[in-house]
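All protein chains but one are shown at their positions in the complex.
Chain lettering (A and B) follows the sequence in which the chains are written, and residue indices restart at 1 in each chain.
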Amino acid sequence: MTDEGPEQQPAPPERGDVLVAEQEAGGQKTRDTIGDILRSDHPAVVTVLAVICAMIVGAILIIASDSATREAAGYFTAAPMDTISAAWDAVKDAYIALFQGAIYNPNAPQALSPISETLVYATPLILAGLSVTLAFRAGLFNIGAQGQILMSAALAGYIGFAWHLPAGIHIIVAIVGGIVGGAIWAAVAGLLKAKTGAHEVITTIMLNYIAVFFVNWLLTERWFQAPPYNQAQSRTVAGNAQFWHLMGSDLRVNFSFILAIAATVFVWWLLKYGTFGFRVRAVGANQDAARTAGMSVASTYIGVMIVVGALCGLAGVSQILGTANNYQVTASVDGGVGFTAITVALLGRGTAWGTFAAGLLFGALSAGSGQLQVATQTPPDLVQVLQALVVIFIAAPGLIRLIFRLRRSKSAGSAVLAKGWNG
Amino acid sequence: MKLELRGITKQFGSFTANDHIDLVVEPGQIHALLGENGAGKSTLMNVLYGLYEPTAGEIIVDGEPQKFDGPGDAMRAGIGMVHQHFMLVPVLTVAENVMLGDEYTKSAGMLDQRKAREVVRRLSKDYHLEVNPDVLVEDLPVGIQQRVEILKALARHAKVLILDEPTAVLTPQETDHLMDVMRSLKADGTSIVFISHKLREVRAIADTITVIRRGKVVGQADPSATPAELAALMVGRPVQLQVDKAPADPGDVMLGIEGLHVISPTGQVLVDDVSLQVRAGEIYAVAGVQGNGQSELTEAVVGLVEPTSGTISLDGRDITDTSTDEILGRGVGYVPEDRMHDGLIGSFSIAENLVLDTYDEAPFGNAVSLNLQEITKNATERVEEFDVRTQSAEAAASTLSGGNQQKVVLAREMSRPLKLLVISQPTRGVDVGSQEFVHKRIVAERDRGTAVLLVSTELDEVIGLADRVGVMYAGKIIGELPPTASAEEFGLLMAGQTATDAKEAS
Partner (left out) sequence: MSPELGKSDAIVESSVDTVEVSPGEVVTQHLVEVRMSTRRRIGIGVAIIVIGLIVALALAASAGSHSTRFDLNGANPGVSVPKFSLPGVTVIVICGVLIVLLGIAQLARGFGKRTMRWVGIGVAVLFLLGFLTWAGTEGKQPIQVGSLLQQTLFLATPLILGAMAGVMCEKTGVINVAIEGQMLFGAFAGALFGTIASNWVGLLAAVVIGALVGALLAVFAIKFMVNQVILGVVINAFALGLTGYLFDAIMANNGGGTNQPSVFNPIKIPVLGDIPVVGSLLFDQTIITYLMYVIVIVIDVMLVRSRWGLRTRAVGEHPKAADTVGINVLRLRYQNVIIGGGIAGLAGAALTIGSVGQFNKNMTSGQGFIALAALIFGRWTPRGALGAALFFGFASALQTALSLLATPVNIDSNLLQMLPYLATIFAVAGLVGRVRAPAADGEPYVKG
């Protein structure tokens, strides 16, 4: 019983809820100019500022761990400019290397190679990110992308190397197999949530571990492991079931990126025009009201987890039938995408195209990390720090507002609803 | 203790909830604050209690200006408050709740439970607020919970006690007891600020009345003023206190309930052997104090709660084990009691909320996709028809005022052909203007031949709208009365005394 009368409604404005007051004040709907947007906390502005903030913190880390800078700092009082220029060089070199690895490298033999790498890294991030995004919209946390990707890759991989089907059909069957593998694994969590109320955060984490050990076990079995049975990797997916390259065989970007675009369009359509999407959004926003309106919360949970798992299934498919993992199943075939996907979904603010863009950004960062290490000896883990920082800054628009003294705008809102275990 | 508020203004953004409010509470006085929902009474009291910081103005206690950073400061200044929504922690005992924030401790910060119990017992006795200190608050009925709230304030030596809509959850008899308690507190020199929108109670107990409308003090009144005068002052125009309706013309039985039981997972019997019938074209009202099984009864009718035993039929067909979706599809409209919780999705647009239960049916959509054009068109029409005050049908439902939110729910549920309308607390948190509108629509729905099952804890509303009334107590319909019965008769039933008990008593 919470009959919040109107007297309670003008809640303090911090919460991001729109106030009764706005409605009652009414009338003054002014058109935002570009200048207004730039000075407000419009999502795009916050995103850009968050990336800048993350890079500044990253720069501090680079400086702190740069040996040249530390050397120069040893005689800081004697020649302070040495320290500053060494620090500047370290940061500049690192970020240039990151850029060269991700976007364009004038010295590389293949000018398009960095872009190709970015897309290869971005593909599973986009697919798994979409999966997490869709779960968010249903009010569920899908922490289980890792397990779903592993199960999908194992099944698609098995179909890819063990079955012998004609070209064309083989790849389709393998894709379907991967989708089914991911969908079943996620559906278990959905079913448990719907039928017993077991919290999906716990069940998906547990299912991750089970999937890891399951794949580890597969990799010790003769019918799965690649001869001569001394390495934990599966046999190689047959050529018929491998994705074709998009930009020539020298570049790794492949058909799975097209799948990622298609999945993005699908999720966008589902959330805007789909009847099922309406139900998902309703259950995610207020499951009591959804139930009162006659929607079945339980079947929505199960249904959405099947789709969520299918999207992770596609991510698994892209890992095993694409170029990312040499067409072999290994214990790390998921590429650590599962947890990054959560940050991608957050950055994407619950929308399909936002997630797509976020996946591209994080893919670029991952692609750049290799060059970062080669060119500057900076540990590639820096990229993971940057990714986490971007999301921390984005998830707290209040912080960005505070740092940059932005005005609060109506369009801003928190990325995801605040909910607890009981929600 | 003398309490003065001078020029209190509280703004939320551009909305002014309190506008230069002046108020003087003399020692040992019962000062009623009268105003309709949303007038700004609770905001004012939250300012006084240190929960909100005033935008402007001063709080003066015994001539000393005060600055409250939080309720702790207000309590130290001798101000206690009984909130409309009780501020009790359900999983703690009565004694723990009473001492919370001002704990009795032994060494090393360990609690002195014995002393807390003693304090509760002593205060209980002194003020006739009997309560067992060792019971968990969640096991107490609401009437007793209120005693705990009052004890909490007394244990902190409150000299000014604010009671925010204290009678909303009480039976008439419990209300009388509360008034006795208020009188004995007054006799002890405690000042009381009594917030209410019920004219009868205000006139019965207050020494002086201040009326608030739209955040402003619009006048002082004497308890001897007539209800019509007070109501006009409160609303700002003459109000029609009666609902206009023709006698009912009941048809066939639309809703039949036989031997219905609903039992909670913990084994509590929430609905206990309820049988009733509602005919087409009549309004059957279920009266009773909050929490006597009315909510579960309505939820069972629309299939949200599975009955443990018993049958429910709609227009002669059994719907006991039918899903909510199907029940709604067979022509049942349902307006839940808690509209922001169960009736609307706050972050969805008005247009989306208007198709919440028909989104997958023509013309709004099919099994695969939605028809956004039709949804928008429907929204424009319904907003017009039900006079929903909003800038746009694309605005989020949470931006609407309580009355307009209720209109959205009504617009959704009443814009399809109905056999039965189940409507719970139709005017809770709704301003008087919208209340009249809601009442008219309910009567109009009845006159169209729909059976109406109305649940309300507001006795005035029940008497005004119903053609027949069943009083619910502890899960049972313990008596049926015509709406013309007296308030005393209703009161006895609401307190669980059956007609025979009542006769024996007299």
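By our rule, contacts are C-beta pairs under 8 Å (C-beta built on N, C-alpha and C of every residue); 3 or more make two chains touch, one makes a residue touch a chain.
Computed from a predicted structure; not experimentally measured.
Remark: the absent chain touches shown chains A, B in the intact complex. Contact with the chain not shown here comes from a single listed residue; of B:152, B:245, B:439 or B:468, that residue is B:152. Note on the undisplayed chain: of the listed residues B:201, B:272, B:413 or B:461, the one touching it is B:272.
In the complete complex, the residue from B:36, B:96, B:282 or B:357 that touches the missing chain is B:96. For chain B, the residues in touch with the chain missing from this view are 46, 49, 51-52, 70-73, 75-76, 81, 83, 86-92, 96, 99-103, 105, 108-111, 124, 130-132, 135, 139-141, 144, 147, 152, 261-270, 272, 295-296, 299, 304-308, 341-342, 474-475. Counting over the whole complex, chain A has residues 11-12, 14-15, 61, 65, 141, 143, 192, 195-199, 201-203, 205-207, 209-210, 213-214, 216-217, 220, 288, 291-292, 297, 339-340, 342-343, 346, 379, 381-389, 391-392, 395-399, 414-423 touching the chain that is not drawn.
Operating definition for what follows: only the chains that are shown with their structure count from here on.
Each chain gets a centre from the mean of its Cα atoms; for chain A and chain B, those two points are 45 Å apart.
For chain B in complex with chain A, the touching residues are 12-15, 17, 37-43, 52, 85, 290-291, 302, 304, 323-329, 334, 336-338, 340-348, 352, 356-357, 359-360, 365-370, 372, 389-391, 395-396, 398-403, 425, 428-429, 431. On the chain A side of its complex with chain B, the touching residues are 1-13, 17-26, 29, 273-276, 278-279, 281-282, 285-286, 288-296, 417.
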